[in-house]
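Yeah, one chain of the complex is gone here, protein chain that is, but the others are all in their spots.
Letters A and B name the chains as they come in the text, with residue numbers starting at 1 for each one.
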Amino acid sequence: MATPKKMNPAIALPSPRRFSDLLSSGLRSRAKPKRDAMEPPRSDEDKQLVSRTQAGEAGAFDELVVKYTPRLYGLIYNMTSNHEDTNDLLQDVFSKAYKSIGGFRGKSSFYTWIHSIAVNMTLNFLKKRGRRFHLSLDDMDASVQNDKEFLELTATSSPVREADLSELQRRLNEAMMKLSDEHRAVVTMFHIQGMPHAEISKILRVSEGTVRSRLFYANRQLQNYLDEFRKNPVS
Amino acid sequence: MNEFNEDDIGKLLRLKRHEQPPPGYFDNFLHEFHRRQRDELLRQPLWRICLQRAQDFMFRLNVPGLTSYPAAVTAVLVCAAVISLKVYQGPGIEKVAVVQNPTPVVASTLPETAWSLSSPVATRDLGPTLLRTAKYSSHTHRAATPPRYVLDSTPVSYEAAFRF
Partner (left out) sequence: MRPLSDFSLVPESLPRPLRAAASGLSLAVTFLVLLVGAQAQESSTSSISREVKEVFDKSAKAVVKVRGTDEHGEFAGTGFFIDPAGTLYTAFSVGGDADSLSVEFDGKKYPARVVMTDVRSGIAILKADIATPALPIGKSEQIEVATPIITIGYPLDLPETPSFGMIAGFDRKFLGRYFSTTHLRVNVPTQRGEAGAPILNFKGEVVGIVVSHIENGSACHALPIDAAEKIRNDFVRFGEARHGWIGISVTEAEKFKEGSRAEMTEIMKDTPAFGSGVILGDILLQIGKTKIREPEDVIDASFFITAGETVPITVLRGNEKLTFDIQAGFHPNSHQPAVIAAPGQNQSIPLRLDSVGRTP
């Protein structure tokens, strides 16, 4: 074998395809209907699955994994902006959950518990990772075409519509990365995952007031970044 | 004064829900999870695996009292005694140094919760035999589903340290 030539550490990733691709029929078709990760979980079902897992039924934990993977994927992905890191973290989260589920007493819901693990592991990971220069972004799923707000944004006249929506989305991702890890976490949980303030405060173990103020601050930051882009559209 | 108001930001952010991993990702996830668990299990030292197997065996006998640590240790010691007796009685077999495994490789760099002997669940072996007895949840497998097309995102094993 030839002497391994040193690999360039900054892995060049293909540029993410965004709305522009969608509009030119670059859609990815799916065999299965998209799981709606945003519906609130059924906590009584979770309680059952947890006790069955604790009783030794291996298949029960599998069901929890299947149920929570899409939701947790979204959470971790939007905090890390990287598919590979998300995959690794997701594996570690479930691994940790599996190891410690014996001691889970049900003081909080399983939903809160596993989201705590996910958020905390991800924040620790981000601290270690530091700044990453290349994002590995997932593509837009075809389901966005049915999204009410997407249709609104592209139909009504608003500052959003005037700018190129796909470029805007790219800037938004960049802006997200500029936020501190903690701020990105609350933005992800509230706006993207649709979690209520109360739930976020339980997960982060901070007061609801803190959650609200972090959201307010983060939102303001994002607005500023996007405005800057509008004024100086140089890449 | 911002051109983008809170509402617009919220809408744009919500659209990110539609950024999804490649097709088939979720289908394959559980499989990779099991594989990782098995890999981690196999990296444990021999004595720990024996202990888990003994506890497992007792558990399957449905005798809760026997799943305790002392019972499991006794079982392992008895088995080891029987086996070593057989070994020593074997014709002309040299005594071989019993391997003392070096510190088990830590599979993950993230901090792990301590392995608890009191929770049989935490040591549950994810081996094929157990999993086959539990029917896989119906909402992911129906008669008409195509087979899982295999191509993992990481190789099955890796080296955690520089040793040989």
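The definition used in the following text is that a contact is a pair of C-beta atoms (placed from the backbone, for glycine too) under 8 Å apart; a residue touches a chain by one contact, two chains touch by 3 or more.
Nothing here was measured: the structure is a model prediction, and the numbers come from that model.
K.L.:
Applying the definition given at the start, please give the residues of chain B touching the unseen chain.
P.N.:
Output for chain B: 22, 24, 28, 30-31, 34-35, 39, 42-43, 46, 49-50, 53, 83, 87, 90, 92-102, 109, 128, 131-132, 136, 141, 145-164.
Note that in this section only the chains that are shown with their structure count from here on.
K.L.:
For chain A versus chain B, what separation do you get between their C-alpha means, in angstrom?
P.N.:
Inter-chain centre distance comes to 26 Å.
K.L.:
Could you please specify the touching residues of chain B with respect to chain A in the complex?
P.N.:
It is residues 2-6, 8-23, 25-26, 29-30, 32-33, 36-37, 40, 59, 108, 110, 112-113, 115-116, 118-122, 124, 126, 130-131, 134-137, 140, 146, 153 of chain B that touch chain A.
K.L.:
In the complex, go through chain A and note every residue touching chain B.
P.N.:
Per the touch definition, chain A meets chain B at residues 28, 30-31, 34-35, 37-38, 53-60, 62-63, 65-66, 69-70, 73-74, 77-78, 83-84, 86-87, 90-92, 94-96, 98-103, 121, 124-125, 137-141, 143-144, 147, 149-150, 152-153, 158-160, 168-169, 172-173, 187, 191-192, 194, 219-220, 222-224, 226-227, 230.
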